[in-house]
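Before any comments, here is the structure.
Here the complex is missing one protein chain, while the rest keep their positions.
By letter and in written order, the chains are A, B and C; residue numbering begins at 1 in each of them.
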Amino acid sequence: MALEYYLVLSALLFTTGVIGVLIRRNAIIIFMCIELMLNAANLAFVAISRSLGEASGQVFVIFVMAVAAAEVAIGLAIIVSVFKHRQTINVDEVNSLKG
Amino acid sequence: MSKELIVVLLVAPLVGFLINGLFGKWLKGNEKLSGWIGALAVLVSLVCSIIAFTSLNSGAAPLDETLYGWITGEGFAFNIGFRVDALTAVMLLVITGVGFLIHVYSIGYMHGDEGYTRYFAYLNLFVFAMLILVLGNNYLMMFVGWEGVGLCSYLLIGFWYEKQSATDAGKKAFIVNRIGDFGFLLGMFTLFAAFGTLDFTTIFDAAEAGNFQQVFGASTLVIATLLLFVGAIGKSAQIPLYVWLPDAMEGPTPVSALIHAATMVTAGVYMIARSAVLYNIAHTGEIVAWIGVLTAFFAATIALTQNDIKRILAYSTVSQLGYMFVGVGVGAYASGIFHLVTHAFFKGLMFLTAGSVMHAMANELDMRKMGGLKSKMPITHWTFLVGALAIAGFPFLSGFWSKDEILHSAWGGSPLIYGIGLITAFLTAFYMFRLIFVTFYGESRVEPEVASHLHESPSVMWVPLVLLAIPSALIGLLLGWGGHESWFHHFTKAVAGFSSEAHGEASGNVILFMVISSVVGLAGIAFAWTRYSKRVPSDEPTGALHRLLANKYYVDEVYNALIVQPVKNGSHFLLWQLVDNGIIDGIVNGVAALIRFVGGLLRRLQTGLVQVYIVSMVLGIVLFLAYYLFFT
Amino acid sequence: MENFPLFLIISSAVKILIIVHMLLIGVMIMIWAERRVSGWMQDRLGPNRVGPQGLLQPVADGLKFMFKEDLIPNHVDKPLYVLAPAMLLVPALVVVAVVPFGSSIELFGETINLQIADINIGILYILAITSLGVYGVVLGAWASNNKYSLLGGLRSSAQMISYELTLGLAIIGVLMLTSSLSLRTIAIEQGAYPWQWNFLIHFPAFLAFTTAMFAETNRLPFDLAEAEQELVAGYHTEYSSMKFAMFFMAEYMNMIVGSAVVVTLFLGGWHFFGLENVGGPVWSGLISFGIFFVKTAIFLFVFIWVRWTLPRFRYDQLMNFGWKFLLPVALTSIVVTGALWITTGSRLVVGIGNVIAAFIVVSIVAGLLVMNKTPEPAIRDDDSQITPSALDAIE
Partner (left out) sequence: MNPEQILFILFGAVSLIGAIAVISFRHPIYSALSLIVTFFAQAGLFILLGAHFVAAVQVIVYAGAIMVLFLFVIMLLNLGTLSAKGAISGKLKGFAVILGILLAIEGVYIAVKAPNDPADASAETAIESVSTTTYNIGELLFNEYLLPFEVTSLILLAALIGVIVLVKRESQEES
């Protein structure tokens, strides 16, 4: 299997994530889409790691996962806080920054 | 004497200030502690000063050391450094000695005040600044201290900031001082331009060698010294900038005693004595002497007609400062400083006694409402009497020695100065005893409800009085016996510029001068006795001269008409209404309106919807990628 | 592997068949055993009517479950409701793939490992798959659309996440000394004699792992997710017939697999005083399988024993215990094992050091807890006790 197939798949997954972020209103789903994007990047990392024949890419994936875990914990905590305050997590209803 | 000692000496009041200033809230419930922390800080300094003084006295070399570079640049360097010689040592003793007693006195005097800890914080800060002023080994350090004491003076005059008159007086003192400080700054600039440094040692050496840049031609030093003297005029309340000092009596009385009689106002005298070398070379002393003697005379005449105890003392201070300037002006630097020392003690004493009287009289200051206080307040009375006798030149009390020395030196400079000085001495004795007779003797004119709780002050207040009264009486005898051969002259001989007393060379019979001074002083006392032992000063001034004096020569009014009103009007019509409102506001509002208009257009982009932002982000990414992938 | 690996496929298929069936039968036996053992412990008989000693009782129950009407309540989220039992059962089944249940057998000139798949990250595989079990519980609970179920599900997810940490961390000491993630290697590395087994070297980690394993199987004293007295039946309140049976089976399967993993990791696998080497290549393999089987059975008895001995934790106790005792112990175990192993290289020192360190840590934590103790609230009735505390943990 050539590298390109994995990279194409990675690009498609990433784009799916981007579209999800753009069109969904539920903060949690947006958050999931961000995870999806991170995973797409991970896939590219691992594929390229194999292509180059060394393990550095996999190490980066480990880092990405650790940071993603931290991010999820913080992000969900924020979502819970927002929900407590406003009884909604729809990003278009949380628009206090409207100019 | 070591560097560390000086650092401790300097830092102790700073520590006191920090404790009282930062932790004042917690100390509030325990004001005694706060007061004693302040006093203790100054006591530490006092002990250090005594150590420094004794080591100097036993022949140790003066200290002149740089601690570290403060501002260093291409071709110049300003350092934090100390210079401790005889002059500094004397000043240190006066500052910390009188300062300590006044701190102790304040513990009782300020009892129950709302801003108790604030007061002690300011007082400590003042001591710190004053110490910097006298310890610095360059003009910049001196200026730092100079401004520091100015700030503390402002803070303390306006200490009771709820009172309109107090804040006004504070502002007045600050603004008037600013004029003087401006002169001082220009003087410093001149010196820096000429010498490339502000270090005392370097400047004095170069000046003596004539090795400096003639920035103003031959009159460089003349201009520099005169500009510095402008600073001294402001700080030491000489004509024409003396107007702030009488108003400064709005502050708490111990402040008047410490700052506006004993220490800060003498900074000008100290500065000129410190710069003695320059004044000797520039021959500008005569101007100093003339300003001094005129101030002495005018202030004394004003004091004749005042009825407010503290105002009399304030004018008396101005007058005595004039004497000091006469001393340093005619080149008798040691005598001038000697008078500074004695004056610090007896004037501090008198202010504190005045405070004691105020304390007893429920803040009444008009002496026409007093009278006969002698029996009610014996200690206050006697200590005040000592002070008054000392200032009046009563034989063998301290004022007698120092004033006599100055007059004696003045004769050597100009007999006319001597003459005016002598008249002033007479006036001084007269108004002081007018004050005594009206206040302490005769019938009691105290209002009944005040009289009921008329009492002697608590020990924490009268002990310092006694402690000040003793040196007021004796210090002249101890230090000044022997005129120009005295211990004091001997001690300060080594200070730069002191030894070459160009004009002040003693001439004539010393004993004769002493006798003349004593007779004049006694005559003043006697005259006061005949006029006021039975009589009370009338409310209404009688005669033109009296009115003129009672209104202080209308100086305030003249200043108001000539300076304050034009400036106000100019500010109002030209600066405010035309420049500020018309031009500057126009520009500012125009810019704001423009931005508001543009912002209003851009505002629509700020939807508050995260996803709109992300869409624009992604759009950007897509475009960038497209550009790099397909067009490069 | 150039040729088509026919033999491998056949042998694997046979192994899978055997193991899965053993698991399923094991579940039945366990159900019977639990009821009998509990009866014995409570001084009563337990099921004894169907078959000899009541052995056929589970068969009867199974038949009943199968023929019962498969009821799907109206208010549930259908797809997930149906999916949930499978999501719990499948991980329980597949996790057994990497457990080595014996040494090896030689048949037809080929060596057959008594293990379905010896993958080199075996232990990670176990952790990964067991962590999936929670989805069955949580989704089943949520799909039931019932507040008791939901509470059970929430509790279960919080509990699983909390104890999974300990589960993972406790084995790291073992991994450090073995330098392998393969379960087979770990089993082989432990010698033939009990004092060479990991549970002595990593005693605190062994206890922590076992405890966390109990929690992962949702059994008493960790069965808050289905606490009958509080939540009716927790996450499977709305389930009946075969779906309920699947939940039921999954629990027992988890127990069996968990016991097997503990035996592999800590109790020397199939080793027992060299007995596993007796006999030829076929017999030794069968004997090792037998040893492993007996060890697992004994450990399963411990499971039952604990269940009928200890009362249930309160929710805050559960969290405190997991985070403040087990986790520190597991962490300490890692640090101490690493440090002592590098410096001394002696298993004895590591073993002693681990126990001492764990003792110190537990003492410190206990001391801190006692010092910060807020007055224990008076005993409240069950209802007011559960809901707020469950929400506590959530918020």
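Here, a residue touches a chain if its C-beta (ideal position, glycine included) is under 8 Å from a C-beta of that chain, and two chains touch if they have at least 3 such contacts.
What you are looking at is a predicted structure, and each value in this text was computed from that prediction instead of being measured.
Though it is not drawn, the left-out chain touches A, B, C in the full complex.
Touching the chain that is not shown, out of C:33, C:116, C:154 or C:183: C:154 (per the contact rule at the top). Contact with the chain not shown here comes from a single listed residue; of C:10, C:128 or C:356, that residue is C:128. Residues of chain A in touch with the missing chain: 1-20, 22-26, 28-29, 31-33, 35-36, 39, 42-43, 46-47, 49-56, 58-59, 61-63, 65-74, 76-81, 83, 89-90, 92-93, 95.
Residues 77, 80, 119-121, 124-125, 127-129, 131-132, 134-135, 138-139, 142, 150, 153-154, 157-158, 160-161, 164, 168, 181, 388, 392, 394-395 are the ones on chain C that touch the missing chain. Contacts to the hidden chain, counted on chain B, fall at residues 609, 611-612, 615, 618-619, 621-622, 625-626, 629.
Everything that follows uses one rule, which is that only the chains that are shown with their structure count from here on.
The touch graph of the protein chains shown belongs to none of the named shapes. Of all chains, C has its CA centroid at the greatest distance from the CA centroid of chain B.
If you average the CA atoms of chain B and of chain C, the two centres end up 87 Å from each other. Separating the centre of chain A from that of chain B, both taken as means of CA atoms, is a distance of 71 Å. With centres set at the average Cα position, the gap from chain A to chain C is 33 Å. In chain B, there is no position where the chain touches two or more neighbouring chains simultaneously. Annotation for chain A: no residues touch 2 or more other chains. Residue ranges on chain B touching chain A, taken from their complex, read 602-611, 614-615, 618. Residue ranges of chain A in contact with chain B, taken from their complex: 18, 21-23, 25, 91-92, 94-99.
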